[in-house]
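Every protein chain but one is kept in place in this view of the complex.
In this document, chain identifiers A and B correspond to the written order of the chains, with residue numbering beginning at 1 in each.
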Amino acid sequence: MNAPDLRLSRRLVLATGGALVVSFALFPNAFAQDAGAKPPGDLAKFPMLDSWIAIDAHGAITVFTGKAELGQGIKTALIQCAAEELDVDPSAITLVTADTERTPNEKYTAGSHSMQDSGTAILNAAAQVRAILIDLAAKRLNIPVEQLHAKGGSIVADDGRSVAYKDLISGRELHRTAQAKPSLKNPKDYRVVGKKFSRVDIPGKLTGKPSYVQDLRPERMLHARVVRPPSYGAKLTDIDIAAVERLPGVVKVVRDGSFLAVATQEEFQAISAMNALADAAKWDETAQLPKQADIYAYLRKLPSQDTTILERGNAGESGARSIRATYHRPYQMHGSIGPSCAVAKYEANKLTVWTHSQGVYPLRDSLAKMLKMPTKQIHCIHVEGSGCYGHNAADDVAADAALIARAVPGRPVRVQWMREQEHGWEPFGPAMLSDIYGAVDAGGKIVAWQYDVWSNTHSMRPGGPGNLLAGQYVAQPFTPDAPKPIPMPEGGGDRNAIPIYSAPNIRVISHFIPQMPLRVSALRGLGAYHNVFAVESFMDELATAAKADPVQFRLRHLDDPRARDVINKAAEEFGWGLKEKLARGHGHGFAFARYKNLAAYCAIALELTVEHETGVIQLGRVVAAVDSGQAVNPDGIRNQIEGAIVQSASWTMLEHVTFNARDITSRDWSSYPILRFPALPVSVDVHVIDRPGQPFLGTGEAGQGPMAAAIANGVAHATGVRIRALPLSPANVKAAIGI
Amino acid sequence: MVWRILIGVIVVIAVAFGTFYAWAWRGEIPPLQAHDASSFDPSIVARGAQLAAVASCDVCHTKAGGKPYAGGYPVKTPFGTIYGPNVTPDRETGIGTWSAVAFRRAMREGVTRKGQHLYPAFPYDHFTYATDSDINAIYAFIMTREPVRQANRPPDIVFPLNIRLFAAGWKLLFLHRGPYRNEADKDDSWARGAYLTVSLGHCGACHTPRNKFGVEEQNRAFDGGEGEGWRAPPLNENSRAPVPWTADAMFNYLRHGYDTVHGHTAGPMANVAHNLSKASEKDVRAIATYVTSLSGARAGAANPESIKTAVTAASKLTAPAYGGTPAHQTTGSAAGKDSLGAKIFTGACVTCHHSGGGLPVSRPIDLGLSTVINEDDPTNLLHIILTGIHPLPGRAGRIMPGFEGALTDAQVVALADYLRTRFSHRPHWNTVAGALAKIRHQRQTAATEAPQ
Partner (left out) sequence: MTVLTVNGKEHSINGDPNTPLLYVLRNDLKLNGAKFGCGLGQCGACTVLVDHQPVYSCLLPISVLEGRQITTLEGLGKNGEPSPLQRAFIEEQAAQCGYCIPGMIMRAQGLLNRKAAPSDAEIRAYMQPNLCRCGTHMRILRAIRRAVKDMRTARAEPVR
């Protein structure tokens, strides 16, 4: 049992209604853990139940998560989990998301981990809270627990008596350590989980309620803009700020080394002043970028750290037929529709930052180092931004806001990046390449598989202060952290590099390239986007060599019944193989992956046409099947997969970052076009295979890779030409298919 | 007597008509029984692809959202609308039954395989000058395209011009037959350019003014004309480009749709540049060499020094980066800092059209360098203000949003007047309101067309 704990619990603090919210409850005392089994999800890291759930004297239920809403619908799904096991109406729950003074430190909202980590924790915590409430009611009513059940915020006895939750909680009853294996409801009895349930954030967003960090307008707020250097690493050598200081509305020009910004009364004044500052600034530019046309050869030649992540048998084995191929993926960007934004306020040695960062705790630690402030003096609160799809400029703009706010104490400062800054300075998804060798035997089975993938890191998140853009430009600059690979089983550049298919002889080598010619970090799916594109394209190449149907060929090499179910479902709903012969220029494409080989399963079948004269791909029907384990919000899963399909179609058919010898040249939507409405598929249908009672499997990134490969396979089917380098842009497709 | 005269007149008319009819009559050329796409020499097909790009065949033979070369594109003429026919090798609806002989006759004489006369919206008055080998190469390219079954749409031409024989009459009066008698095969860039410009490039079709019969006025060749409601600017010494064209600048413009001191292609010319990006680089250089030479003394005077001077002079006119209105302007005029045009410009345009070092990164050329602001007619400027500039779908390329809907007519007029006064030394336009009304009328016909 728990040793007595005299520290203040959150519930008490909340109950007293004080503004002082203390997070002591997050830390179990040293004796709290039972030896042995750990509770599931992030409950293992934060086992105190009241770190996750609080019920106050009025019966108000607050649920805390260290994860953040990024537009993926996580708030809704987490509320569903809590409401289910607490047996209350979802509307009775207030959810508090990532906040360094209120919620568990669940690090980043990334890697399709939120349901696995936080959803699991909240589901299990809620189940135990219910058990505690039933225990308390049993004592109060003097009835055995077997005769009690939870219903609508009360514990109800078989004899009809009931006690409301608020009447059962008087103090610190929830300040208890989680059990390793709480008793969860039978999924058959679910009323909220797995059911149709509308997103809680959508009505406000669609009617103009303040929903984003961009919408914050605290009293006396100033607007600020940053002047970014003309190219990577440029030094600000000279600037006369006097003229800019005289411009209308200018409150403060902030210069710290090569960090340059301006704060003004009105927003448009900030933009004008930013342009004036840019005009006045003299820079020493030193950046030397590799030739874009040679980028893959350049990357391949850079020193790499090589790790054999899988080896079995002799991967060089020859078969009846063998193929060698090299696949390429260019730098691509997050390209949030709303450029990054943050609001910061510095007052009485305390800094508060409202941010759409994916990791408020790591950001806080980075800011502390950059500003040389104690961590406890910095409070980072997540407020939604425009969808980010990974590590975009969210943390960078928070650092900008912190530096500017410190220069105008007492006044909140809103910093909004401009479009060109977002396009030019965000960390891109890295360019990658891979070599594959594969062989099939006379019976059409894979006998050998060799895979080598080259990639930069896929995470330069804060981290150290040098990972914040501003941190690299202040007078005493910080160097970015040494890039590190993300280890298996999840992997970074080698995520999904290991094929899910059985092969007796196999070797997979990850070539990690520390040197980064362009600024890079995590983009949705990390290396899985490229690796699934390559592996699934190559599976079709091998299927052709084996004269097998691509779907049958995949099934031939798969044992996992859930993988097979997803593939069969997508094929069946699409009507795969039913149409014998397609017209010229028409093709069908299929691809499948289990994200990270341990998260959601996703298969995609599609039809497309390739216009021979222009190389333009037009997508027809797209059908997907997905298994995310227990589906908490099936429409949320569909929404995520639909989104992944359309977004990946854009990446795959159109997108690549461009650069010259010095600078990024894709600086807006005209130089970095993305998919627009007329180019959409005719239809997208997503079929969710629900697995009641099974663990949640991350879904958010599961569709990117399969969509890329399905398009590439469809193009190969339509044209007879295999294109192994992304994007499959009209120019590239036309060049490949010829006149 | 009266009888005799009458009979005489009738006889004369009958004979004249008979003679004309005999002249005009074109027999059917036997259909190809079958054609084998693989029978064409790939190198000739490739050459044909490049020449078809010079001729921009796809523009008039592809409707919006339609399959390439399958026809249906509306070509608007003063006499009605003609729809570019299906020229894919489909045997039913395309030209799959056309032999090379029939194809050459169509290109040279404007006659279908069956002998029907084509309206001169099809620029056979230019194609007639093309060499046999070039036409044959285009034929090889066309016949190796994907056959598309798409029925042709009959033209909406006013009576009596809808009688095809009128086209023959037009030809009798106006068509000069080729082939081109210049040194087309001579390895001389200028000569090659002259040949391509006059024949397949059919540049004069838009850039030479037409008389009331729709005939290019050869004594005013390249003096500026019209295409799809846009003004095709003069290519001769009457060019209003603030900076003289050089062959290199012209090559950039034609090949890449952009030159640093002349800016972007827009309107129908954007399609031409897109096509020329697929043509032979040598041919595009040749066209650039020839077209540049058309401006005579101006072209001769273009040297690095004079270009630099002109660029500097034009750039001086350009707007400041921020903080309101141009300093040198007097109040009261169309370009005065209190004028409506100045206000619109400062609020709506300066974001991109300024000369400072700030954002945006990909900036348009200085407006002082802009030809559309310096032209004699405001039509092109108005088109661009209303509908902006847009790349092909999914392709990178400069975007300028259109202000149709955002600005009232009075505001557009004020803006155009302001731009003219502010960024050009040429005289005031008196025709802005009229030109605007005409464009608005054209655009209203496409009510739910995507706003740009």
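To be clear about the criterion, a residue touches a chain if its C-beta (ideal position, glycine included) is under 8 Å from a C-beta of that chain, and two chains touch if they have at least 3 such contacts.
This one's a predicted model, so the numbers in the text were calculated from it and none came from an experiment.
Enquirer: Return the single residue from B:S43, B:T260 or B:T351 that touches the missing chain.
Expert: Selected residue, touching the omitted chain: B:T351.
Enquirer: In the whole complex, not just what's shown, which of A:E267, A:E285 or A:D690 touches the removed chain?
Expert: Residue touching the chain left out of view: A:E267.
Enquirer: Using the document's definition of touch, tell me which of A:D50, A:E611, A:D627 or A:D668 contacts the absent chain.
Expert: A:D668
Enquirer: List every residue of chain B that touches the chain not included in the displayed model.
Expert: 65, 324, 340, 343-344, 346-348, 351-352, 360, 388, 399-401, 403, 405-408, 411, 447-452
Enquirer: Provide the residue numbers of chain A that touch the chain removed from this figure.
Expert: So the residues of chain A touching the missing chain come out as 70-73, 198-199, 201-203, 205-212, 214-215, 217, 223, 248, 266-269, 271, 334-339, 384-387, 389, 416, 418-419, 635, 639-640, 642-650, 668-670, 674-678, 680-681, 683-684.
We adopt the following convention: only the chains that are shown with their structure count from here on.
Enquirer: Can you compute the centre-to-centre distance for chain A and chain B, using the mean CA position of each chain? Integer Å is fine.
Expert: The answer is 48 Å.
Enquirer: Enumerate the contact residues on chain A facing chain B in the complex.
Expert: 227, 247-248, 271-279, 281, 418-421, 424, 584-585, 611-614, 616, 653-654, 658, 665-673, 675-676, 678-679, 729-731, 739
Enquirer: Taking the complex as given, what residues does chain B use to touch chain A?
Expert: Residue positions touching the partner: 42, 45-46, 49, 58, 67-69, 141, 144-146, 321-323, 354, 356-362, 391, 393-399.
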